[in-house]
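Note that one protein chain is taken out, while the other chains of the complex remain in position.
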Amino acid sequence: MIRAGVVGGTGYTGVELLRLLSVHTEVELVMITSRGEAGRAVSDLFTSLRGHVDLTFSEPDAAALGECDVVFFATPNGTAMTMARDLLKRDARVIDLAADFRLTQEADWKQWYGVDHACPELLTEAVYGLPEVNRERIAGATLVANPGCYPTAVQLGFLPLLEEGLVYAEHLIADCKSGVSGAGRGANVAALYSEVADSFKAYGVSGHRHLPEIRQGLQAATGQVTGLTFVPHLTPMIRGIHATLYSTLVGGDVDLQGIFEQRYQDEPFVDVLPAGSHPETRSVKGSNQCRLSVHRPQDDDVVVVLSVIDNLVKGAAGQAVQNMNIMFGLDEVTGLDMPALSP
Amino acid sequence: MIRAGVVGGTGYTGVELLRLLSVHTEVELVMITSRGEAGRAVSDLFTSLRGHVDLTFSEPDAAALGECDVVFFATPNGTAMTMARDLLKRDARVIDLAADFRLTQEADWKQWYGVDHACPELLTEAVYGLPEVNRERIAGATLVANPGCYPTAVQLGFLPLLEEGLVYAEHLIADCKSGVSGAGRGANVAALYSEVADSFKAYGVSGHRHLPEIRQGLQAATGQVTGLTFVPHLTPMIRGIHATLYSTLVGGDVDLQGIFEQRYQDEPFVDVLPAGSHPETRSVKGSNQCRLSVHRPQDDDVVVVLSVIDNLVKGAAGQAVQNMNIMFGLDEVTGLDMPALSP
Amino acid sequence: MIRAGVVGGTGYTGVELLRLLSVHTEVELVMITSRGEAGRAVSDLFTSLRGHVDLTFSEPDAAALGECDVVFFATPNGTAMTMARDLLKRDARVIDLAADFRLTQEADWKQWYGVDHACPELLTEAVYGLPEVNRERIAGATLVANPGCYPTAVQLGFLPLLEEGLVYAEHLIADCKSGVSGAGRGANVAALYSEVADSFKAYGVSGHRHLPEIRQGLQAATGQVTGLTFVPHLTPMIRGIHATLYSTLVGGDVDLQGIFEQRYQDEPFVDVLPAGSHPETRSVKGSNQCRLSVHRPQDDDVVVVLSVIDNLVKGAAGQAVQNMNIMFGLDEVTGLDMPALSP
Partner (left out) sequence: MIRAGVVGGTGYTGVELLRLLSVHTEVELVMITSRGEAGRAVSDLFTSLRGHVDLTFSEPDAAALGECDVVFFATPNGTAMTMARDLLKRDARVIDLAADFRLTQEADWKQWYGVDHACPELLTEAVYGLPEVNRERIAGATLVANPGCYPTAVQLGFLPLLEEGLVYAEHLIADCKSGVSGAGRGANVAALYSEVADSFKAYGVSGHRHLPEIRQGLQAATGQVTGLTFVPHLTPMIRGIHATLYSTLVGGDVDLQGIFEQRYQDEPFVDVLPAGSHPETRSVKGSNQCRLSVHRPQDDDVVVVLSVIDNLVKGAAGQAVQNMNIMFGLDEVTGLDMPALSP
């Protein structure tokens, strides 16, 4: 059994991670920390976990966490970088669900997150945890930077096109829609029910932190300089990301459906739908699947890829468990092999 | 492995049953029938089941279904009663998720469902599948009438009070709220998004078919004549039932919390919350739990019980699987032991 | 033109009041105060008011507010009582949308709101602003206590029964469901979209502040000691209150429909629906109507009244405007005579 600890399990990513780990047959959940809730039973805060998680939140403590085989950080950005070095020295492996180790360049971190990085020497050691690109490196990693939710949906949608050089890399558009749980569980007027229900809006058009992450990922995977316009939107639903991706074909004669199917034929968590499909976010609710479809409207030169994930699963906690499975040599689907909840 | 067949798997109860059976370790799903969708892949209709259910809908056929160990009816009211006799003769056990075998009196069926019963001789053979009341009879049953969603939430809430004779049985009030999936997956203006979203209403105040079922169940369990006012409401959510139950204490000195905890201490799927709690329907979303709390506002003589279930799980498909587990001697929680999806 | 000022226009009650006053033909909106937003254009905070309200939030100032003909308080409980005396001395009339002047007994205020009352001498001067009960007193009032949202829906539903002595007053049940805007616009985890969407729960079962207000109102209107069990619930919708009211008939032979129709035949904002109806909250969205229906299930002795309002209109800002119209001798429906927004 893998002894797992979770730092900061009071947000939506945290409770989702606890849900998944509590039914994982190869994991023993040994510690959940939270400064704010220390001493409180986890199932008191999250009634849904009554009967499944018997732990009590504890103060974060590096020595105790260092006893774990793996430590997940479900914390705000900027927390994992203050503890990771210590935990790695104690031979715990670390999976950070926040952004601390996603950007490989220290200067990028400073620019987009506004503070100095606390352990820049780990930035190159960290492996970007997108299994569909980095599976082998993840298997050998001690520190995994779990991708952001938008970056997961967008990269999985663009990769087949860019890897094959089928579209102009310098002119990509990602129009993305997210459920409200992506805004976190903090007290925040903008995420109140009465503010976001029965409404729809874009946000962060001038620049969102996931932009450099996506650009870096696409460039790393394809070796091309990538120009990307990324517009996120807030949708009145709890979970789900829908990415609508636009790019322009370099040449005209190409079997898009075949290329997508081939690219992902061995991937357990990427499902290419039949030609003509429109994936719905509910088809992946609570599941680690990414479902994709590829279109070429009116046989013109614009390719439209539709990509959906559950932002809390494949976009966060589920992908973290997938990465753990890879790191510990387990079957990659262990604990993740259930259908979405629908309706 | 139990060979299971499902008749009528195209509604919400059906897809939920398929979700649960597809991950049940002791079940092999061998047949799913639908007249309307015969020949179509199940996972084509329900994208959420891609990779989990490989079957194709077939025409219902008694001979083929009779080869199953158990046949679930996820059909409209009035279908199971036309096939049950035949299947039972072929030694298949039958679990009806509709209402055909819930009322023990033929006349009650006629009055509330408006048609003659097709096999009244089975009404007494059928066991009402509320495990918290009838566990032993279910274990020996060949035909189980799976309870309705409202009746499950209401009976589990009232039972501890009535069994102990603590409240006046002739003056009960059940104010119940249901998610929209309870209205089914049929094309129906009244269940359109734009009709029910951002709104709330009561319906069926003059008389709802679950009223005689609840009354019969409470009377059978407690031996008392029961007077019940039952008002169902439609709530803008997909899943969930919340029953708010009012009754009046016969005497004043009673440990309500203790009585509820004791009544359900060995029940795997009834969770009595700590005193002062208010269960939320989301705490059971996708799970087979019923969560209860009991209140006595201002220490007055009115008892308020709050009872929540997922109408598609404990109120339908999950309870059906629980009944199957009991009928086949399996551990009762097999395939049902996962936390709710929250948020 | 009536010169109107609004104190505290940054919450949902406030923005709704601004919406209504901005189209009121007899009102000039001259001042909107907010400590937190002073100096900011109102239409910058509330984009929906662009082109309709040109004012800027200002610091609350008694001298300036005292120049108004009427001052509305759309503030948290406990604010109006600190300014009302001063404004009344300056001959401004005051309408408090919060609870400061609703309870006539100083001790009740202290018990339910936890602080001493700042001007108890005004408690008897204040008129409870339920026009359907107090129209004449409102016409002569200088200080109006605008009723709470639940109390409005519940009292309008029970009044015809209690005024005629048709039901047992000591055993009333009000099972109420509210949209989330009733929780206000403050940053609050419990009102986040991801906490309340797709879920349903009761709250405050042990005692809610609207309980004494309802009880006092029913007793004042009917002269009877009233026993009330009041259970509020939170529903995933923005606006709307649905009260389901239960009481028991004293005698059996009574024309309930006729009594309700007669009681409200001259009321512009109470609409008794045809027998057998189930009012939906959306039928009053954005409107000042209360819609009612009365049922007697199975001709038994329990009466079920269904009562819906928009909590922000008839339950707050609309009723405040209705009170203003009465106080200033205008046609009562001025500025309030538009249909609900549906769907």
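First chain written, first letter: the chains are A, B and C, and each begins at residue 1.
Just so we're on the same page, contacts are C-beta pairs under 8 Å (C-beta built on N, C-alpha and C of every residue); 3 or more make two chains touch, one makes a residue touch a chain.
Keep in mind the model is a prediction, meaning the values are calculated, not measured.
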Hidden-chain contact residue, picked from the options A:Leu256, A:Cys290, A:Val304 or A:Ala317: A:Val304
Residue of C:Leu256, C:Leu273, C:Val303 or C:Met327 in touch with the missing chain, whole complex considered: C:Leu273
Positions on chain B where the hidden chain makes contact: 12, 179-181, 183, 185-189, 191-198, 236-238
Touch residues of chain A, complete complex, unshown partner: 171, 173, 175, 177, 179, 194-195, 197-203, 205-207, 227, 229-231, 233, 235-240, 242, 244, 246, 248, 276, 278-282, 285, 295, 297-298, 300, 302, 304, 306, 308, 343
Sites on chain C contacted by the missing partner chain, in the whole complex: 12, 15, 19, 22-23, 46-53, 181, 197-198, 238-239, 271, 273, 279-280, 282-287, 289, 291, 337-343
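One rule holds in what follows: only the chains that are shown with their structure count from here on.
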Innermost chain, taking as reference the mean of every protein Cα atom displayed: B
Superposing rotation of chain A relative to chain C, computed on C-alpha atoms, to nearest 5°: 180
Shared interface numbering between chain C and chain B [over half = same, under half = different]: same
Whole-Å separation of chain centres (CA-atom averages), chain A against chain B: 36
Euclidean distance of C-alpha centroids - chain A vs chain C, Å: 45
For chain B paired with chain C, centre-to-centre distance based on mean C-alpha positions, whole Å: 39
Multi-partner residues of chain B (each touching 2 or more other chains): 197-198, 238-239, 279-280, 282, 285, 343
